[in-house]
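Below is one structure; the comments refer to it alone.
Note that one protein chain of the assembly has been removed; the remaining protein chains are unaltered in position.
Presenting chain A:
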Amino acid sequence: MAKETPTRWDRRMQQRLAHGEAAALGELYDRFASLVHGLAHRVLGDEDAADRITRDVFTHVWENPEAYDPKQGPLRSWIATLTHGRAVQRLRQTESAALVRSGQGTTEDLERKVRHASAAARADYIVTAMPAPLRAALELAYFQRRDYRQTAVDLGVTEDEARRRLRLGLQLLSTAHDAGASGTPPGPPGYGRAL
């Protein structure tokens, strides 16, 4: 049970799912449902739609556990990528339908909206997955309105280091804007292995 390295947990989970163990599916849900639902909700802004994506993603993983390649990165980022792709696809579908129906707005507006939602979801993931020291620095500076000198004191690091962490944290976060919003392979950055 406990004291497993994440990689081992991922591999074992994959084997158990492949073996058809319903209890493993429950554990998978318990670990990742809030991630999946949260990302889908960030993209789609709708509870029911996020529920549907959650169902789709877990069904996909349960039916295709072998599609996960542990060499490509953690299970968590694979699942995040799946979620992101599906949610963005869904957003584009509903927005296109709305566009056709109402005749208002342009394809460009649609793409901007999709891009915006996509980046917001990726940013959420990046924040939760970034190294804890960077996240702590951003939290102090942004949410608690501490300047970088106070941040340095709070974290017990030099002012140089505080500046470095704030800059690096934002640099990581800014990659959420990278890549097309399509969510199609090769997949969006931000769910990569290093995070």
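Throughout what follows, a contact is a pair of C-beta atoms (placed from the backbone, for glycine too) under 8 Å apart; a residue touches a chain by one contact, two chains touch by 3 or more; residues count from 1.
Just so it is clear, contacts and distances are computed from a predicted model.
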Among "MDMPI N domain containing protein", "Amino acid ABC transporter permease", "3-methyl-2-oxobutanoate dehydrogenase (2-methylpropanoyl-transferring)" or "Substrate-binding protein", UniProt-listed name of the chain not shown: "MDMPI N domain containing protein"
Contact with the hidden chain (one of A:43, A:87 or A:123): A:123
Footprint left on chain A by the chain that the document does not show: 1-2, 19-27, 29-30, 33-34, 37-38, 41, 47, 51, 54-55, 58-59, 62-63, 72-73, 77-78, 81, 107-108, 111, 115, 119-120, 123, 127, 130-131, 133-134, 138, 141-143, 146-148, 151, 160, 162-181, 185-187, 189, 191-195
